[in-house]
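For reference, the structure is listed below as structure tokens.
A protein chain is absent from this complex, but the other protein chains hold their places.
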Amino acid sequence: MPIQEKCRILEHQKVGPHHYKLTLVSQYISSHAQPGQFVNVKCSESFDPLLRRPISFHRINTQHRTFELLYEVVGRGSELLTKYFVGEELDILGPLGTGFNIDPEKRIHILVGGGMGIAPLLALGEQIQNSKVKSQNALYVLIGANNKEHIFGEEEFRKVTDQVQVATDDGSYGKKGFVSDLLLNFIETELRTHNSELATIYACGPRPMLKAVAEIAQQKKIDCQISMEERMACGIGACKGCATKTAGGYRTVCKHGPVLDAKEIIWN
Amino acid sequence: MPIQEKCRILEHQKVGPHHYKLTLVSQYISSHAQPGQFVNVKCSESFDPLLRRPISFHRINTQHRTFELLYEVVGRGSELLTKYFVGEELDILGPLGTGFNIDPEKRIHILVGGGMGIAPLLALGEQIQNSKVKSQNALYVLIGANNKEHIFGEEEFRKVTDQVQVATDDGSYGKKGFVSDLLLNFIETELRTHNSELATIYACGPRPMLKAVAEIAQQKKIDCQISMEERMACGIGACKGCATKTAGGYRTVCKHGPVLDAKEIIWN
Amino acid sequence: MELAGIKMKNPVMVASGTFGFGKDFADYIDLNKLGAIVTKSVTLKPREGNPPPRIVETPSGMLNSIGLQNKGIEHFLKKQLPFLAKFDTPTIVNIAGESVEDYAELARILSQETTVKGIEVNISCPNVKKGGMSFGCDAGLTKQVIAAVRKATTQPIIAKLTPNVADITLPAKAAAEGGADALSLINTIVGMSIDIETGGSRLGSLTGGLSGPAIRPIAVRLVYEAARAVKIPVIGIGGIMSGSDAVEFFHAGAKAVQVGTANFVDTSAAINVIKEIEEYVHRHPRAFNFS
Partner (left out) sequence: MELAGIKMKNPVMVASGTFGFGKDFADYIDLNKLGAIVTKSVTLKPREGNPPPRIVETPSGMLNSIGLQNKGIEHFLKKQLPFLAKFDTPTIVNIAGESVEDYAELARILSQETTVKGIEVNISCPNVKKGGMSFGCDAGLTKQVIAAVRKATTQPIIAKLTPNVADITLPAKAAAEGGADALSLINTIVGMSIDIETGGSRLGSLTGGLSGPAIRPIAVRLVYEAARAVKIPVIGIGGIMSGSDAVEFFHAGAKAVQVGTANFVDTSAAINVIKEIEEYVHRHPRAFNFS
């Protein structure tokens, strides 16, 4: 059950050209959050901007009763967020939505993140590695971005697995190309020796990338869970504002999602 | 001629329960400002609140190229102003309006301030004392407020004159009563020995106080200049939004005022 | 207090479409504290709603083009009403149709339901092609729809008016003549937002309905005008974010208010409005007569 709570800011750091990491304190939210879920953040006291902003759990630290958000400044809401200081409180609604589903039958976990899309994947990667069946799991992380400056979380991912591959569109770091190219290559080389039925792809990133990933997954018959984005108003399933088209009709990204089965999603 | 300029914040201090002093840097504005004039301050980057907020020059320091504002938090604009830090810039329009007119023929200057109304009077007091005819001038300052906590500037006024009287509505400091009572008493006692034609009253404060002061001045036939307030949009005379009724018809508080001859003002 | 024959603990309801069917908000607030719950619009048959995006934020407001997505009256009665019936807060069902007969039929179906305490007739939805606002823009049709609903039910009827008219007093009077027990206004104002990179609408539909604090001055004016045109009570809606905003509507002549978009900004918005009104009434005991 989600709550609305004022959460104290424990840390707030600039981690990239327009990127910030925010650590918030909440016993309740940190102990209930699941990777892939998100919070809806009030970014200002003013009516402009009016609505909350959805941000995924980047890291969930039950022990310290904290959770981390990784966000990029893309507009006024995120810009205003940068003005909050350590010690101040943010009005948070969460944990919201349906997160990733870690199927205990699966053994091969492939995390595919584009740009800020890596944000929810770190929490997921950490959870997979903290699970009891850790030793039986293989965790692969594929991350992509426009350029080197926009690659985040590589270091943290390397702490949970040594199977991390990086691509940049401009080749300034890692392989040159899209993260979906990394995925295809990975499936056709390393995964060939494995049973692909034991694998799941978890993807988050810009829509074109997600579409490419979903197509590869379908073609290669690999389960695929995708974290979607849609403009939101309430964030709690009440307004039907965040509808996205699925095989079963319109579904709310905020409640039914944000993580959806790739097979369900209707891309256009 | 006024300008629109981003002025750096040199100091920003809390000086009372909801009161702040802001020191801004501007060669141009500080060297053109006159006591009684004001600046129109942009308090946020958001559209809510939308309009600038008018604030009087509290102190003008040509030498240091700075000016000071003294403001009270009464709503969202002033609240947002408190969030600006030393080193940041504020978007300022000024110097605006018509300030106090220090008639060189006058010898007795009576400054009457109620609450935040003392804000423009300090700049005026300092100018009167800095003028060449200083030795021939007598400067009296009468300040009033609800209670002790809301008396500001006494110390600074005492640096320019030892003739400072204070009243509070609740008697928690100085005389118990209104500042208009102080004024009446002052006129009927100390001023009796002087030629009242040589005197001018300069008043700023809440409307009921100003009305009382204007009535006393008229009754005692003493010149009186009053700094008025009205809701403003442009602050530069273009919109006619800040009209106040005068004997000559509606006049703009932002351009024709804020300082008006008490005789001109139609109070209701 | 009582409004249009509906007994309420306080004059604060939640507005249709901004509170779902209550369940989503029950995690956050005590639904028993609300004056009334107005459901999302229910239609005869399920409606899948409009293509996304359905939400655009605008200065101090938002545009929505939900398009009355809902699972239809049958599903409502079976799956959603029982939940609402558990609370000691009247349920007002908001109905929307594509024809006069739709509205009458919906009212007829609901007239059997004792847990339904009132019907709000949405003749003002700007986000559907057929019906919706076109009824509310025409005083003749307004009267016709309300009269048809009146014939179909003895339950209290609230006519929800659209602001997209030149003179609100005409539909207001028409609704009263048709037999409405109260009016509620305003529904959203038709607006549009264009993506400057594509040149097309930022919504999946061409236009959407504007709500939120941006529209409050318009809503207060329309409530003021409507309240003076009719004898039945008027419910004020539009950009209410706080108790003082609600009080503004009371001064304008509203007997009750609905909180809409504010629910998205703060799940406790309606509860806070209730508290703040109480404080106001405490400070100004003679300001209003809520009864």
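To keep things simple, chains are lettered A, B and C as they appear, and every chain counts its residues starting from 1.
Everything below uses one rule, namely that contacts are C-beta pairs under 8 Å (C-beta built on N, C-alpha and C of every residue); 3 or more make two chains touch, one makes a residue touch a chain.
Please read these numbers as outputs of a predicted model, since none were measured by experiment.
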**From C:Gly17, C:Gly178, C:Gly204 or C:Gly239, residue that would touch the chain that is not displayed** = C:Gly239
**Asked** Contacts of chain B with the missing chain: which residues?
**Response** 1-4, 42, 47-52, 91, 93, 230-245, 249-250, 255
**Asked** Can you list where chain A touches the absent chain?
**Response** 47-48
**Fill in**
Residues on chain C facing the left-out chain by the touch rule are 58-61, 63, 137, 164-166, 189-194, 196, 199, 207-208, 210, 212-218, 220-221, 224, 239, 244, 247-248, 251-252, 280, 287
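To be clear about the criterion, only the chains that are shown with their structure count from here on.
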**Shared chain contacts [chain A and chain B, defined touch]** = C
**Request:** Please name the chain that ends up farthest from chain B once chain centres are defined by their CA atoms averaged.
**Result:** A
**Fill in**
By Cα-centroid distance to the whole-protein Cα centroid, the innermost chain is C
**Separation of chain B from chain C, taking each centre as the mean of its C-alpha atoms, in whole Å** = 48
**Request:** For chain C, write out the residues touching at least two other chains, lowest number first.
**Result:** 59-60, 213
**Item:** Overlap residues in chain A, where contacts from two or more other chains coincide
**Value:** 47-49
